[in-house]
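Worksheet: the structure to be examined is printed underneath.
The complex appears here without one of its protein chains, the remainder shown in place.
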Amino acid sequence: MGARSLVLIAALAVGLVSFCFTGHPEAAWPLAQIDDYLLNILILAGINVILAVSLNIVNGHTGQFSLGHAGFMAVGAYGSAALTQLNGKACLASLSFLGSAAPLGLFVLSLLVGGLLAALAGLAVGLPSLRLKGDYLAIVTLGFGEIIRVMIQNTESLGGARGLAGIPNHTTLGWTWLVSLISIYCVGSLVNSTYGRGFLAVRDDEIAAEAMGINTTRYKVTAFVVGAFFAGLAGGLYAHFIGYVTPEGFSFLKSVDVVVMVILGGMGSTAGVTVAAIGLTFLNEALREAEQYRMVAFALLLIILMITRPQGLLGGLGGLARWLPGKGGKS
Amino acid sequence: MNELLQQLINGLSLGAVYALIALGYTMVYGVLRFINFAHGDVFMVGAFTGMYFGRWLKPLAAAWPEWLFASTVLLVSMLSCAILGIVLERLAYKPLRERPRLTVLITAIGVSLLLEYAGQLVFGAAPRGFPSLITSSSISGIEGLHASNIQVIVLVVTALLLWGLHLVVMRTRLGLAMRALSLNPTAARLMGVNTNVVISFTFGIGSALAAAGAIFYASLYQAIDPFMGVLPGMKAFVAAVLGGIGSLPGAMVGGLILGVVETLVVGYSQLLGIPPGYRDAVAFVILILILLFKPSGLFGKTMREKV
Partner (left out) sequence: MSTLLAVEKVTVRFGGLVAVSEVDFHVNEGELVGLIGPNGAGKTTLFNLVTGVYTPTTGRIHFDRKLVNGLNSSSITEMGVARTFQNIRLFNSLSVLDNVVAAFNLHLQSGFLGALWRGAAFRSEEKQIRNEALALLEIFGLQAAAQSPCRSLSYGDQRRLEIVRALATRPKLLLLDEPAAGMNPTEKVDLMRLIRFTQEQFKLAVLLVEHDMKVVMGICERIAVLEYGRKIAEGTPEEIQKDRRVIAAYLGEEVTDA
């Protein structure tokens, strides 16, 4: 990744941070005119970008096939909500030294805790799944995702099947996109290094990678853990945006949503996947009225795409890719 | 003791359904080396076909004996699904025959979603009642044991279907070609096996068995909806892996084991300390354990990548 994209990301990050801390988006100049509806879509888009970019390191760069991303998102969502909603008072009290910034501090802390819990779950999924490939791995990750969901459903302290309501609305546009950029930067930087060539080598040929001294096991687990961590962050952001989470919201279909973004964007292309995540979020909103037809159309699109253009709709997005890190995938 | 016997009967009839679906996974995996993700949704279509056809036929067949009515519905549903399976393979999977397995897998997920959501459009999202094909009655020989006649019929007809499948696979030319193809695709092709015909045949048989499973499932539980195939589909896949994917006896045994274990876990949830809500997680835990400790399953063979 060139200095150019570093500068670009740094500039964007500074801009975003500056209005993260102003609390409300109205204070930020270019976004002053945004209405609530658009704002919400932009936040959802940001969360989807995090999900898609983080799934991409597993499915795209490392060539594994995870269908359990929603499970990690659920761990992050419930993990962070456990701090801010379930134990909010106690946690706030222990952060009282932060003064008026305590709620915000707790929010950031809860996001990190959610992310780390999800990363642990990623480790738990990654380790036993190592011997599996392709379709087997897909089913096992799907199974893990479902087990996570069933566990939450049966945990009364987390609200069981009813879900968990009253999660404080801390998530702003600024926070969402700050985390999005961090995830893009991290995945991009990881992949674009000698170290990161290991991920791509594992994807291209595991046996040759091993023969070149690349510890494929470690790379696969790393990919799972990093992917799960960011999915956990996305879950935390989502919980503190919607304010209400249910186990059903993190079902297999949510995982498929993210998989579709990664496939449309082109597996292994961070830029393509980012664009696909944003585009699909807007498309979903536009087609909300026609919800039933939307999924039929998506399914057809997926099939036709695989038959005619398996590298993804946006795979090989030359011009844009040069401005974003993670142009590693050429396949 | 009676309690245990009761659970075993419940478990076996559920397991018979899993076994019928699992056979489709395992047969397709045998010839094409891929997991037909949409198989559970073909199962769902089978149930709806049975429902619509059953409702339509009922007034016309008022004078028929019950067994004739029920088997007509079963056969029509099996036939429709066989055609559906063959058409799906031709349209969606055949163009991808030489592509990476991941591409095929994603396509299969697409087909699965398509069937589910198109099903939702056509059949409606709400659960529908399945017409009773056979008047339900209780057979009780031993006190405290409640086996319904439907459970018994399910087990008997499943056994008949499995026997029929065995004959087809072991005694017919197509069955021989199917076995040849799953042993060595290249050699089979060189020996003049018509791959396309065999693959269509495999999809047809697998889908028909899934439809039979669907009619049984719907008769046992009486409610059907467009997403009903997702969980039984996945569990049947687990059954196929448990038995050793690619192995027909494996799929049968795996299905039965899974049905029994699942029912026992729920039936004895208090004793085991597992909440009954974990019912749907049982299969996945079994899957993970099997893949960790004996990835080839009970009857499967280990395959080695050529370097």
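Here the chain labels run A and B in written order, and each chain numbers its own residues starting at 1.
FYI, contacts are C-beta pairs under 8 Å (C-beta built on N, C-alpha and C of every residue); 3 or more make two chains touch, one makes a residue touch a chain.
What you see is a predicted model; the values in this text were computed from it and never measured.
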Residue among A:196, A:236 or A:312 that touches the chain left out of view: A:196
Residue touching the undisplayed chain, where the options are A:147, A:186, A:245 or A:295: A:186
Chain A residues that touch the omitted chain in the full complex: 6, 186, 189-190, 192-198, 200-201, 203-205, 207-217, 222, 268, 329-331
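The rule is short, and it goes like this: only the chains that are shown with their structure count from here on.
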Chain A and chain B, separation of their C-alpha mean positions in angstrom: 34
Complex contacts: residues of chain A adjacent to chain B: 65, 128, 131-132, 134-136, 138-140, 142-144, 146-147, 150-151, 153-154, 207, 252, 256, 259, 263, 292-293, 295-296, 298-303, 306-307, 310
Partner chain A, residues of chain B touching it in the complex: 34-35, 92, 95-96, 99-107, 109-114, 116-118, 120-121, 230, 234, 237-238, 241, 275, 277-278, 280-281, 283-285, 287-288, 291-292, 295, 305, 307
